[in-house]
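Only one protein chain is missing; all other protein chains are in place.
Letters are used for the chains, namely A, B and C, taken in the order the chains are written, and counting of residues starts over at 1 for each.
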Amino acid sequence: MTTIKDSVHDHISVEGVAADLLDTAPVQRLRRVKQLGTVSFVYPSANHTRFEHSLGVYYLACRALEELDVDGPRATRTQAAALLHDVGHAPFSHNVEDLLQRRTGKYHDDVGDIVTSDPVAPILDAHGVDPDEVADLVRGEGELGQVIAGELDVDRMDYLVRDAHHTGVPYGTIDTERLVRELRLRDGELVLDEGNVQSAESLLVARALMNPTVYNHHVARISKAMLRRATETLLDECDYDPERVRRMDDHQLSVAIREEDETAPYGERLATRDLYKRAVWAELVDVDDSVVDADYEDVRAFERDIAARADVDPEHVVVDVQGRPSMRESTTRVLVGGEIRRLGEQSALVSALQQAQAEQWRLGVYAPEPVAEKVGRAAEAVLGLETEGALIAENSSHGRYTSLEEFTGDASE
Amino acid sequence: MTTIKDSVHDHISVEGVAADLLDTAPVQRLRRVKQLGTVSFVYPSANHTRFEHSLGVYYLACRALEELDVDGPRATRTQAAALLHDVGHAPFSHNVEDLLQRRTGKYHDDVGDIVTSDPVAPILDAHGVDPDEVADLVRGEGELGQVIAGELDVDRMDYLVRDAHHTGVPYGTIDTERLVRELRLRDGELVLDEGNVQSAESLLVARALMNPTVYNHHVARISKAMLRRATETLLDECDYDPERVRRMDDHQLSVAIREEDETAPYGERLATRDLYKRAVWAELVDVDDSVVDADYEDVRAFERDIAARADVDPEHVVVDVQGRPSMRESTTRVLVGGEIRRLGEQSALVSALQQAQAEQWRLGVYAPEPVAEKVGRAAEAVLGLETEGALIAENSSHGRYTSLEEFTGDASE
Amino acid sequence: MTTIKDSVHDHISVEGVAADLLDTAPVQRLRRVKQLGTVSFVYPSANHTRFEHSLGVYYLACRALEELDVDGPRATRTQAAALLHDVGHAPFSHNVEDLLQRRTGKYHDDVGDIVTSDPVAPILDAHGVDPDEVADLVRGEGELGQVIAGELDVDRMDYLVRDAHHTGVPYGTIDTERLVRELRLRDGELVLDEGNVQSAESLLVARALMNPTVYNHHVARISKAMLRRATETLLDECDYDPERVRRMDDHQLSVAIREEDETAPYGERLATRDLYKRAVWAELVDVDDSVVDADYEDVRAFERDIAARADVDPEHVVVDVQGRPSMRESTTRVLVGGEIRRLGEQSALVSALQQAQAEQWRLGVYAPEPVAEKVGRAAEAVLGLETEGALIAENSSHGRYTSLEEFTGDASE
Partner (left out) sequence: MTTIKDSVHDHISVEGVAADLLDTAPVQRLRRVKQLGTVSFVYPSANHTRFEHSLGVYYLACRALEELDVDGPRATRTQAAALLHDVGHAPFSHNVEDLLQRRTGKYHDDVGDIVTSDPVAPILDAHGVDPDEVADLVRGEGELGQVIAGELDVDRMDYLVRDAHHTGVPYGTIDTERLVRELRLRDGELVLDEGNVQSAESLLVARALMNPTVYNHHVARISKAMLRRATETLLDECDYDPERVRRMDDHQLSVAIREEDETAPYGERLATRDLYKRAVWAELVDVDDSVVDADYEDVRAFERDIAARADVDPEHVVVDVQGRPSMRESTTRVLVGGEIRRLGEQSALVSALQQAQAEQWRLGVYAPEPVAEKVGRAAEAVLGLETEGALIAENSSHGRYTSLEEFTGDASE
């Protein structure tokens, strides 16, 4: 048994299969993958990694299994899944995930190849754990898969408090111990016990407030978009193998971007926080459905058209379309009067949070400062934006669509 | 200058008029008035007082004045008002406020008599402060009165974080320093600067989650109702002068209740946490408007009728009707695109919180455990409650209306 | 089972004998006995009570028993002792303990009378626990008595972190979970496991820094001395029964002091923080052994002599002699290389802390401000103090012996 001191959960005892998995390369690699990618450009303390988060998820999973009275082989494989749930993450976490998925077919929760090969597979085997079952749990399948990846999963509980601790933004401070204590399994469904509507709501509220303030802060989105573009250039123009990039860590990817000629300009900008600016920052109501639902090829075409119309280098235009807002947690189940109810039915707050999420949605178009204004005008034309609704460069620093930026940004955007 | 170490704001420098007011009897009395009254029956760490809260409000008021560039006499009197804003509180804070108001005509924010007499008045005078202006500020009047008592007041900012710190419930953890930094005065109105819709929302969300979990926890409401009844008996049957009771501190009132024969049974129960139980705990939709809007006399009549019908001692029936839900903070003003907007117009969350508050409303009828069931049945009849909607004693400990009770109660109700 | 939310240990599950003891009068009375007595005159947030501390001690005792693999009847009675360990405290904790001990023969850890009578005895009996064994454990007797009252007891662990949390002074922040995890029983002795010399040292360091800053802050000592004097007057002149006073709570004692004519002047001063000042504040090296080792009668004689010489009312002179410095924790046992060693042998720090404690020792003589100077001069003569060594009133606020006072005092002394 190893005891690890954690800044969030204090002492974490690691035992059995987890202790053996701890020092394997795929798990140790997570020490070099930041939990929040480029968010540290906004919150400079946010340098925590997927490694410590994985330990936290393991800790909470053990607590949940204890409360659910699960032990034996089912507990063992769930503990393994908890520690391994993030080994499929590409460098910089979600920042380049879609990009790599288009080429490798794998999202971060597709860990089948990792858990069925060295050095993980023999360790699982030695503990009588079937790697495929671990991969299923990581994808949220099966009764206990809900503990790892579901509406009430311990992944979310850990990252909310951990991100709050490391950014200094208090909104994510939820009561994880209470949530874990109130977990129950009813007819194969993971639910919160009676009297926990507020506990469940607090989880959603925390995320709803962390979203615009931390996860979708525009500076984080801009730097993420630049990193994505640089990585794409590595793949397309420098012949990097997507599977190799997927297995890199943050250090390797950021060094590669700085070293290759084709990507060095991005690398230099990111290394010195010389980021693109918002040429457009538009609300959902002001953007046509054809843009909101644009697929990857559409977006690339928009970028080319905007660059042509503005007469700028295509590298200097990034169109950043977020997916349509959704709120998976609204299906969180709570026991009310002995019956299982979906939180979305029970709580007026939840439907409001869904609407709030839609209000926070933004379309971004980014460009280097000197050309931001003309790129903005070109983008309005190409994307058919309402003139009043679209943010153009002149008022970017204090425009009505801005959210928190002067405040939390650790330098001018 | 005095520097005071505070568990919430760390170091508080007290200067000028505030330093002189600090050691006066009306301010020192607040050391013996708990901030949360009977809430410590639920959260045993919640023993913080109005004194430390008043220091916290003074601290935040000074910070706000700094950010608003207010100094000179206007600042001086606002600082005095901040430190004095709670000197009008009766013992146990809000618990017996209405009761005393019916007899003295004064709510807790009516501090006119205190600030215009010894020892406060001469100190204010020595600093060139008009006591009447202080009393006005405490009531929220005037431009800077909004800082002391309004939708964006520093009173609320302090109590939310302080109550979270002392109860251990994290929901109240807001970012007070950010809120204070973003305060602006526009055309005489106190507003939050651009980019602070989420900051404003966080303040409301914090209160919406603290309400059912802390402030309106049913154990706190029951003990508060018992304390109110005992105090009423002191006034009616033991000839205590309401003005004298208003100036007591918690120690004096609780000792008086234990010492007088007529109130000793309440005193004994409160001293040993042997509380009444819920005979009824009904939602807003299940309660007739005539009950929801009942005035004091109506409620006393209900109690007598229920006692008669259940054939129990009238002292053993307490009907507890909360006021209709309202949410003053929905009028919080934020700057959006250069215009002042009310948060309620801007934020889907706010209207949801108003609805959530209505969902959390409960009518309570309380009685000693042995008679709770029959009191419950009598109350249903007298108050015309729907059978399904009313909680009766049999299922009180885990019924569908309960909120958090097994969890947070520090002993059986 | 009851779960209680605590501001220090977060969630405390109370079960079995402890759950049954929780709502008894002797335990509930602790809600009205402050942990730190008059320290809140210095740190206004320090209003936490013996009740929440007792819950914390129960929590840590359960954790310790778990780590020590103790269960069954031995665990049950240790848990009972943990929850009950402070029920023998007089009001205001240690402030009047010596005074009452001289008349009742009982220190606060003498709980024999309480645990062998109603309502505690029948509950212990129902759980098969012998009350006398509980009383022994509370006095630190027997193997597991060391967990409750010894060099490594959970009492100290809880109060250090709790006092740090509530005063805002960080020095007491120790790693309780680590200390508890490293506890071992070796040949009947409670020790810390290998590799914990620093852990043990941290416990002593925490106390050494908390002592002058919190526990022995001169404002706390002055107000404590005044409270003691007032209580003595109640006993001597108002015929209060010492056993009755011992069973009072803080509320009852402070109200009694304010209500009786003989003690009302003290009550008034304490209620408005109008405290005596230091007339003398002298270091150990400057005080004759006959004064340092003076017994109660000697001290009373000093007071009378000083008052006579200064020609002031005897009530206006308080001589406050602390016991000689000692450091019980220096006998803490740690395993080093497989052998049990006393920390005092192993750690250079410990002997230094003992010396530091001697340096912090102070003799105080207190008097109302107008007479403090002449009382100081009289005290120098009566007590034979070195002129240079004794602090007299003129330089009391910034003299060389002062410790932290301007800083942490929440108003002028």
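What we mean here is this: a contact is a pair of C-beta atoms (placed from the backbone, for glycine too) under 8 Å apart; a residue touches a chain by one contact, two chains touch by 3 or more.
Keep in mind the model is a prediction, meaning the values are calculated, not measured.
For the chain left out of this panel, the touching residue among B:Arg74, B:Arg103, B:His127 or B:Arg178 is B:Arg178.
For the chain missing from the display, the contacting residue among C:Gly105, C:Gly323 or C:Gly337 is C:Gly337, taking the whole complex into account. Of the listed residues C:Ile12, C:Leu190, C:Val205 or C:Ala372, the one in contact with the hidden chain in the full complex is C:Val205. Of A:Asp274, A:Asp293, A:Asp313 or A:Glu339, it is A:Asp274 that touches the chain left out of the display.
Touching residues on chain C toward the chain that is not drawn are 169-171, 173-175, 178, 181-182, 194-199, 201-202, 205, 208-209, 212-213, 336-338, 347-349, 351-353, 355-356, 359, 398-400, 402-407.
Against the chain not shown here, chain A presents residues 2-8, 10, 14, 19, 22-25, 28-29, 31-32, 40, 43-45, 47-49, 51-52, 55, 165-169, 250-252, 254-255, 271-274, 406-412. Contact between chain B and the unshown chain involves residues 3, 10-11, 177-178, 181.
Everything below uses one rule, namely that only the chains that are shown with their structure count from here on.
Mean C-alpha position of chain A lies 40 Å from that of chain B. Centroids built from CA atoms put chain C at 33 Å from chain B.
Residues of chain A in contact with at least two other chains: 178, 181.
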